[in-house]
Structures are given as structure tokens and as C-alpha cells.
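A single protein chain has been omitted; all remaining protein chains appear in their positions.
Note that the chains take the letters A and B in the order they are written out, and that residue 1 is the start of every chain.
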Amino acid sequence: MSLRAGIDVAELDEGRRARSYRIATTALAYLIPGVFILLPLILFLVQSFYYVDHGKEVHELTLRNYVRFFNDAAFVPVFLRTCILCLAVAVIAVAFAYPVAYLLASIEGRRKYVFALAFVIPLMMSYIIKIYAIRAILGSNGFLNRILLALGIIDAPLTFLIFNLQAVALTLAILLLPFAILPIFIALERIPRNVLDASADLGASAWQTFRRVIWPLSLQGTVVAATFTFVLALGDFVTPQMVGGTSGMTFGRIIYSQFGFAFNWPFGAALSVVLLALVLVALAITGLVTRRHPS
Amino acid sequence: MDEMPKTLVELRDVAKRYGGTEVLHGVNLALRDGEFMTVLGPSGSGKTTILRIIGGLIRPSGGAVFLDGVDISAMPINQRPFNTVFQDYALFPHMTVAANVGYGLTVRGVARAEIRKKVDEALHLVALDGFGTRYPAELSGGQQQRVALARAIICQPRLILLDEPLGALDAELRRQMQRFLKQIQREIRTTFLFITHDQEEAVTIADRICVMNRGGIEQIGSPREVYYRPANEYVARFFGDNNLIDATVADSGADGLRLASASGEFRARTSLAGIARGQAGKVLVRPEAIVLGDAAGGQNRIRVRIEDASFVGPVSQVRVRAVAKPDLALLVKLPSRAEGILLAPGSEMEASWSESECHFVPA
Partner (left out) sequence: MRSISRFLLSAAAAVAATAFVAAPGFAKELRILAWEGYADPDWVKAFEAECKCDVSVVFIGTDDEIWAKIKGSEGKDFDLFAVNTAQLQRYIDAGLTTPYDLDKVPNQKETLERFRDLSKVTGVMRDGKVMAIPYAFDSIGIIYDTDKVKEAPTSWKVLWDPKYAGKVLGYDNGEHNFTITALTMGIADPFNLTDDQLKEAETKLIDMKKNVLSFYTTADEALQLYQHNDIDIIFANYGQQQVKTMLDAGAHIAYVNPSEGAPAWLDTWAMTSGVQDKELAESWVNFVLQKQIGQQLSERTGFGNTVVPFDSAKPGDKLVWLRDVEDPTRRADLWNEVKASP
């Protein structure tokens, strides 16, 4: 009798401990992103309503930073140009990433994960070195031009390869490739083999299976890949400067200069808030597109 | 009147190797047009492999597959007039039930109105009227199963391949689906090749059963044949608690066999050809064929002592042991009676069975 009671108390205790443990972990799960992500964002938001007067930050709430963004002839066109550029980056990156992810996903067995990692990890490393390498390849004295000249394919170096917006789009697409490959790979990899067999079994050709089964089932991953690359490209301020030549002015670059050169943090914060709003819109669109199919 | 049915699909000496291991060897199988055949065997025996070879998902390493006498070994999967119902249904998660069912017609470029009509028919056939706009995730397991079936029959294939389609369902639903499948098969008059590793299911549903073991076929026959006339010890053991007694053929004549065993002589029948004197094997007696009691009058008799008796619902199971030779134990199944029979452990009596219920199985 007393033994049973003892057990019950222990079980109760156990339950209480488990519950408080769960509450603690949940609190932590909210607290950590709260402190490290939300708090800086809020501080940023607040700062975007301050302003700088003769090099001094004035802590007085005002909309002038936002008004300036929308009224200044320089900013809105750059903002729009940056949006288009980043959309192009997303499209190019996904166009490259899809076939790569497809090949990786079609490797038999566990080896595919090894291959995928082996393929993706080097792509994630040494960002600056990659930009340098791309410049060494595409410059007017670069490897590509030298090879083409040596082969007699061209008489004069091609100068349109680099230091323009197309070069920025291409370089960013290459740099962000792993972020596009991974979500697509995961989506493709999650399609059960059986479903593909079923499609073929029901008379579909390889192309029909792709179009009617593989593509729709990997669409979510593809949209996520495009969003990833779009958002990451938006935030990049190094690549445009390094391969964009005199036309490499993007919104990220303008924000960077507010912090690095102009020492106008409130305005930089306001521009960042504008960028963040764009990112949220992009994420919302992704959410809408990916929620269309229940699965 | 018994006209030999036409052969639809035939496997000749089909083998399959993965690397060094042969998972199928020398398989010969003729599927008759319109029959319901089950493939029965333990896990890993090669059931799925046979199915996939017929369906065209994998190529045999040796031998050939024939359809109407024509070698189709090299025919691509999407051109074979067969459709498969996969074990986990393999429904397209992003398509509605109607789109899933109509898929085979869609990829063949059938007109939309036509597809809609046929989908409705197929859904009606599997009793899923009105489910067309749902997604697979919104269906129960049994409903998904029926969608998979509707999807497989809509193109009117010559053969439907089913790989343990009922494996995931609970017992009651399973029995329901067995009846349902059989009924549909009769209705659409299509050949079914149905994989299972449940003997009861195989026996209830099939016209013929193909028993597999370790990449080969042990026996093909009607449920009654494999049950009462197993071709070998493996099949005999596979179907339940048969009594098997070591014996050799003492004499084989037109009226039956005389078998010599350590527990005396038995008379048996066999349908197997070429059984010669001196051949070793087993005497097979089904537990329900044995009659207990001194009054009983089968040709084969042994004096036994009751070990124990247990009531298992409609049948009672009785364990007995030969008095003269205590290492011979037999299992007897008797219909249960409300009053019970007096089978006190330790009591002795005669156990007997008729010659027609006694079967010889070569080793």
C-alpha cells in the first residue's frame, strides 16, 4: 500500500519535472531568437526614426529618413534596380541549381548525401576568394580572354564579361548556388521512389513524369531556393562593388556606406528597414506559393 | 468441357542477380488469362522481385517474360499493358483523387470529358463516389487503397499487379478489402497477380497460389492443392500445423501407397508422379483429419495417450503421443462441443485417419 503511494508520488513528481522542463525549453526557444534577432531589429527600428545633425545623432523621433528615401532621386531607382537584379540572380541560380540538385538526387543510395555535401560545402566557403577568382577569369586580361585570344576565336579582348550589372547577377548566382541547390535537393530527395515508379507504370514517359510529378513536388523547394538566393543577394554589398564596375551600385551598397563612410546610422537603419520590408514581402509570397499544395 | 485457359503472361527461366547474389533463380510461371493468382512466401523470398520484373520496373538477369507468347523482356515499363497497386499506395500527393485516378488516361492524351466520365465510373466501382476533389492526405488508409486500385484499373490493363496491398490495413478492413478485390476482379474480368505473405489471405482470395521460397517457386496450384497436396515438405510446413511423420515408400500401386515408418505402416494417396519404392519422405496428416476414439474406423490407426487438450474457440486442440513410440507426437483438431468430450490427460485411445486424408510428401 505504502509502496504504491510512493510510486504515485514519484510519478507525479516526474510529471511535474517534465512539465517545468518543457516550459523552460519553450521559453528558451523563444528567448534566444528574441534576444539575438528581435531585440537588435527593434533597436534598429527605433534608430531609424532618429536623425543625424552635423555628425551628431539626435534622439528625437522623426520620419525624415523615410521621407528622404522616397523623395531622393537617387535611392528609389537604385532600390528598383536592385530588386530586378536580385530577381535575375534568383532565376539564374535556380536555373543552374535545379539540374545539379536533380543529378545529385538521382544518385543511388546513401552516396548521394555524401556527394551533395561534397558538392555544396566547397561552394559555401571562401566567398571573397571566389570573387577574386571570377575576376581573374573574366577580366579583359583574364584567363577566358587569354584562351579565346590564343585560340584565335577573338582578335580583341571581350570587355563586356565583367564590370557591369550582368556580371554582378552572374557572380551572385554562382556564389549563392549552394543555397539554391540544397532546398531543391531536399525537395527532390523527399519524393518517394514509388511515386515515380507509379507514374511510369501508369504509362507516363520520363518527361511526363518530370512535368506532372517531379516538378510539382519539387516546386516548394525551388521556390524556397529562389527566395533564399533573392534575399541573400539583396543583402550582399561586396559583390556589386567588386564585379559591377561603375554600375555596381546596389541598395545593399548604399546601406553599407551609411554605416561605413557617411556615419549616418539612423538613415542606414531606415534603409535597412525598407530592405527588411521587401524581404518580408518576399517571404510572404513564398509562404503563399508553397502553401497551395497540401502534402 | 474443361477447356485449358489461355496463358497471358509467362516467365521462362527468369533469374535476377544483384552483384554476386542471385535473388531469383530459374523461375517458370504461367499466368492464366483472367485468374486471380497470389504469390505467397516469406520475407525476402523474391515476391516483389518477380512482380517488378513482370511490371517492367527491373530487368531480369536471365530468362524472358512473354505476353501472349511474345517476348516483352525489353519493353519499357510505360508501354506494358499492366498496372501496379503499390504496397504503400504511391498516390501522387499533389493531385486530387480524381487526378490520381485519371493519371493513366491523362498521360495517354485522352479527352478531358472522357477522363471525367471514366474517373467517375472507376470511383463508383471502388465505392468512392464523390471523393474526387479530395487529396490523398485527406483519406483513410482503406480509401487510399481503393484510389490506388481505381487508378490501376482505369486504363483497362491486361494484368493488375498488387504488392501486399492490404499489408497496412487492420484485420477487419483487410477481410473486407479481400472480398472487395475478389468481387472487382470478377466484375472487370482482369488477371490479378497478388503478393502476400499471409497464408489465410492467399488461400481465401486466390484461384491459384504460387508458393515461393529463397528465390524459387516451390509449388503452384489451387488453394486446395497446396493445402491438401503440398508438393514438398516446405509447402507442407508452410501451411500450418501439419503432422509430418518420417517414412519410406514400401510399395506403390494403382490403389495408393504403402508407407513404412517407425510407428508402423500407413496407407496413403498421392497425386505426385514418379514415386518409387524406397523413396524417403514424410507422411502428412492434417490435424483435423485425425479422429480420436476407439470406435473410429480409418485405415491408419495408432494407439495414443492424451497429453493435453485446449479449447481454442470453434476447435479444440489436442496433443497426443504414440503409446508404442513416445517420440511421435501428433496434433489433433476437433470441432468444439458445448459439453466437451472426455479427453482426460493420460487416457489412452485410438487415433485414426483414412487413406484419402493421408498424403506422402517426398523429402
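Just so it is clear, contacts are C-beta pairs under 8 Å (C-beta built on N, C-alpha and C of every residue); 3 or more make two chains touch, one makes a residue touch a chain.
All figures in this text were calculated on a predicted structure; none of them were measured in a lab.
Q: Quick one: which shown chains sit in contact with the chain that's not drawn?
A: Taking every chain of the complex into account, the missing one touches A.
Q: In the whole complex, not just what's shown, which of A:F69, A:F163, A:F185 or A:F230 touches the removed chain?
A: A:F163
Q: Check each of A:N65, A:N194, A:Q241 or A:S272 against the chain that is not shown and name the one that touches it.
A: Of the candidates A:N65, A:N194, A:Q241 or A:S272, A:Q241 is in touch with the missing chain.
Q: Determine which one of A:L43, A:A206 or A:A262 touches the chain that has been left out.
A: A:A262
Q: Touching the missing chain, which residues of subunit A?
A: 52, 54-55, 74-75, 77-78, 132, 135-136, 139-142, 157, 159, 162-163, 241-249, 253-254, 257-258, 261-264
Criterion: only the chains that are shown with their structure count from here on.
Q: Quick one: in the complex, what on subunit B touches subunit A?
A: 55-57, 77-79, 82-84, 86, 88, 90-94, 103-104, 106-108, 135, 137-138, 151-152, 155
Q: If you look only at subunit A, which of its residues touch subunit B in the complex?
A: 192, 194-195, 197-205, 208, 212-213, 216-217, 293-295
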